[in-house]
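One protein chain omitted, others in place.
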Amino acid sequence: MQARVASLTQFNHPLSIEERELPPPSNGEVLVEILAAGVCGSDVHMWRGKDPRTRLPLVLGHEGVGRVVAPVGRKHDLRGSQLATGDVIIWDRGTTCGQCYFCAVKKKPYLCPHRQVYGIVRDGCYSTHLLLLPRTRLLRLPEGADPAPLVVAACSGATAAHAVAACQLEIGDRVVILGPGPVGVMTLCFALARGAKKVLVLGRPGDEERLALCRRFGAAEALAVSCAEEAAQGVMEFTNDHGAEAVIECTGSPQAVQEALLMTAPGGVCSAPGVAVPVGEIGVRIYEDIVRKNVRLQGIWVSDTSHLHQAVSLLLSRRWPLEELVSHRFRLEEATLALETVEKRQAFKAVLMPH
Amino acid sequence: MQARVASLTQFNHPLSIEERELPPPSNGEVLVEILAAGVCGSDVHMWRGKDPRTRLPLVLGHEGVGRVVAPVGRKHDLRGSQLATGDVIIWDRGTTCGQCYFCAVKKKPYLCPHRQVYGIVRDGCYSTHLLLLPRTRLLRLPEGADPAPLVVAACSGATAAHAVAACQLEIGDRVVILGPGPVGVMTLCFALARGAKKVLVLGRPGDEERLALCRRFGAAEALAVSCAEEAAQGVMEFTNDHGAEAVIECTGSPQAVQEALLMTAPGGVCSAPGVAVPVGEIGVRIYEDIVRKNVRLQGIWVSDTSHLHQAVSLLLSRRWPLEELVSHRFRLEEATLALETVEKRQAFKAVLMPH
Amino acid sequence: MQARVASLTQFNHPLSIEERELPPPSNGEVLVEILAAGVCGSDVHMWRGKDPRTRLPLVLGHEGVGRVVAPVGRKHDLRGSQLATGDVIIWDRGTTCGQCYFCAVKKKPYLCPHRQVYGIVRDGCYSTHLLLLPRTRLLRLPEGADPAPLVVAACSGATAAHAVAACQLEIGDRVVILGPGPVGVMTLCFALARGAKKVLVLGRPGDEERLALCRRFGAAEALAVSCAEEAAQGVMEFTNDHGAEAVIECTGSPQAVQEALLMTAPGGVCSAPGVAVPVGEIGVRIYEDIVRKNVRLQGIWVSDTSHLHQAVSLLLSRRWPLEELVSHRFRLEEATLALETVEKRQAFKAVLMPH
Partner (left out) sequence: MQARVASLTQFNHPLSIEERELPPPSNGEVLVEILAAGVCGSDVHMWRGKDPRTRLPLVLGHEGVGRVVAPVGRKHDLRGSQLATGDVIIWDRGTTCGQCYFCAVKKKPYLCPHRQVYGIVRDGCYSTHLLLLPRTRLLRLPEGADPAPLVVAACSGATAAHAVAACQLEIGDRVVILGPGPVGVMTLCFALARGAKKVLVLGRPGDEERLALCRRFGAAEALAVSCAEEAAQGVMEFTNDHGAEAVIECTGSPQAVQEALLMTAPGGVCSAPGVAVPVGEIGVRIYEDIVRKNVRLQGIWVSDTSHLHQAVSLLLSRRWPLEELVSHRFRLEEATLALETVEKRQAFKAVLMPH
């Protein structure tokens, strides 16, 4: 099987479009034709050489939806459906060992030290085809669904699922989300899906379009604030001076975590899925912000299959206007342009459509 | 590799002692020399042909501790230790697929429809050697520990871990355990390990020795009662007429579940790991025993690797006199005698020592 | 202060419309003018003399919304707002001691043995005015909201909150609700608010209008089934033969609990808020329905203030067409007619409007 890939061979240079010969799938593997591959902000980091894990050459792309090619023997998806040629599927971007302390005892496979991620640790979805490992967990998607917005489930959606689940929301809780990007919007959807009474999304000046999208997705308010004081004031007005039962930091900025703690109500939780690379130290007033308020600061590292399942379920629920998620679609050959568009924040979400 | 096994070839007949040629371990498999194999009550059921799952011929034995034979390549145990020849290990008796809804989404692998159990679905531990599947989860044991009592961790210990975890005990709760057999005693240990204020174990007349063992293991009281009324009265005296915050049914008798609900305090839980085969219907007063008391009846089906890990941790903690657990040791050739001894309730716990 | 009440003086006879002199509120009490009083199915039971707790004479009515009359000193609602004359409020129908084991240690005040309920243990809301106890918990409602549908929060809404919270739903779970009455519909709303992927409501022939209302409230399906087999078949089709992760029994029929267990998926929960009076024994196949499936049967007894808070939050969220909840409104003098209308199942929800 011949595949065409966009390969990162040199940092900061255009991706190289190449033909590759894929071996036939061996036992338990599944060959898919990539229908849509999401372009994630961390792809830009890798392209720019800022992610120390990156080993060249590498085919980027950890978010994908594909179609099963050729017979696969007896292979089932998460729901127990036997896969057939032509099925459209999504998969957990991280394949874990299932045998270690984190997988088998703690049931937190996102911490598995053997976790292999397509597009980060091994070749990914910027490709016409991908050979999925035997232990990659698959989920069949309904026929006829647009694959482009569904790629969001693979990374930002699953991470948002993890971040919101960790908040243990109660019906009636007020939620604040910092950062109206893809993770922020998915976090908004999960907060609403878990019973938040109302959600406030905070962005920065320039985020107006993204904030408008948040309002269309159900945010009670979505504000552009230019400093920490303004942000804190917005939250206190939103919550009648109580603070928010949950604050979810989706910007990746360390300052935002500090601000988030100020906004958290006594007994509340501050969930932090946004920070994805080392950003140095933040100052935490341990008494005022953590102990006296009995607050929980919860770090969120990536996601697992249960979160992917939640994200797909949410995206298929028709409660939200999914079609608005994907602002830009590119051909595989335009992968470099797609990275640039994301880097310049011109795209809310860009997706490669290799076929 | 030549192995000697005790094979069940015909129900109700003596097990057949046979020599078998084991294939060399292929990739990911681990060959172990069985040091100790527990004889479980359900082995007797299988021998007697009462368990409809049993397909002959079959080597029984789902509880085992063994020593790693020959090099194994890079294979790690649950704690991340690389296995070496000579290591003493225990393993999860059930090997699960890791890919299905129950394994990957619900994280309840004990419900995996592909669960394979040594000694039940495939050949087990009544043998000098066993070839463990690549996906069987392993845990290295400390050198020098007596392997015989540790087999208890594999089945009754892990099941007890599951049953007590589901109770979500609080420090100060009072616990009642019905049935002073191996599951009951392990349940007692877990209840104490999770902060039960005091534990009452109830048995039937004839159980006096077992009840005395429960007292040595930390039961505040251990009583032989001859009827439901006497049992209920014992619990009400034990709890100052409040009922027990948790009642754990470890006899397998359906009547005992009915009794257990009567003993459960308002807001409490009745956990049921004992019933292992169909026993017909029980009558439940849905208003008085469940709804009005806001009680939870929790079925417990087998266990998973997290429970095995707990059971090993508990058994190695030196808080309890483990050496008292094993009442009888037999050679492999005496496997039939071991089954008879268990069937007659002459043994508290019988273990085969094939070497 | 003169109040007019509809008093139950003799079972099965028309309620007696009487004038009563209320004492002035003493320290901590709050006098309210009743704006709306719900007529609950259990009011009919009490009227018919079927509830052994009923002591005559009694003013029925445990669901109420009222307006604060006259100054109240420094009295705050649950959110910390200081109450003022004219404020519209709702309150927890049960006032609990706050000092007992269930209130203070277990934090399950619905089990408080000293719980006093308006309209059941003491005079209630079938009245122009009501004097609320100092320890009754209050919640201010927004000005201008129609008080009639909000009474639902006080009893069926709060109970539904309790029943669904106990299910610990995950995003993506499938939920079945038995019984399309007020508790069933509120349970539907809470299941959706907590992330159920889709909800099936089952009724009996004759329930068509109620089932249509369930569809308008968001049920994926709402079916009238005439027997247990048809019900089970409907659930299995709805869930692709998996069973439902949560089944919530809202009919009060003991047979329904039996059916509910058959419909529950492995690892799932069957929550039972419907049964409110003794209904005898049900037969439970302890192995097949509870243990082998690792299922939890959770009894639900009434509710507490946290559930009331959830119910008010949900009803004010504008996600559902609240105005459809109240099918009939009556004057206080028509209280007997209201009971008859509810008894004949002609009303979905009837509310007295005493002013």
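Each chain gets a letter, A, B and C, in the order it is written, and its residues are counted from 1.
By our rule, a contact is a pair of C-beta atoms (placed from the backbone, for glycine too) under 8 Å apart; a residue touches a chain by one contact, two chains touch by 3 or more.
Because the structure is predicted, anything quoted here is derived from the model rather than measured.
Across the whole complex, the hidden chain's contacts among the shown chains comprise A, B, C. Only one residue from A:Val257, A:Ala338 or A:Leu352 touches the chain missing from this view: A:Val257. Screening B:Lys75, B:Arg285 or B:His309 for touch with the missing chain picks out B:His309.
Per the touch definition above, the residue from A:Gln82, A:Asn294 or A:Gln346 contacting the chain not shown is A:Asn294. Of B:Arg20, B:Lys197 or B:Arg329, it is B:Lys197 that touches the chain left out of the display. Residue positions on subunit C in contact with the hidden chain: 76, 78-80, 92, 98-101, 104-107, 113, 135, 137, 304-306, 309, in rising order. Although one chain is not shown, part of subunit B still touches it, namely residues 79-80, 161, 165, 170-172, 190, 193-195, 197, 240, 242, 306, 309-310, 312-314, 317. Even with one chain removed from view, subunit A keeps its contact list with that chain: residues 101-102, 105-106, 108, 110-111, 172, 242, 254, 257, 266-267, 272-273, 275-301.
Note that in this section only the chains that are shown with their structure count from here on.
Of all residue numbers seen at the subunit B-subunit C contact, over half occur in both copies; the interface is built from largely matching residues. For the pair subunit B and subunit C, the distance between C-alpha centroids works out to 43 Å.
Across the assembly, subunit A contributes 79-80, 306, 309 as residues in contact with two or more other chains.
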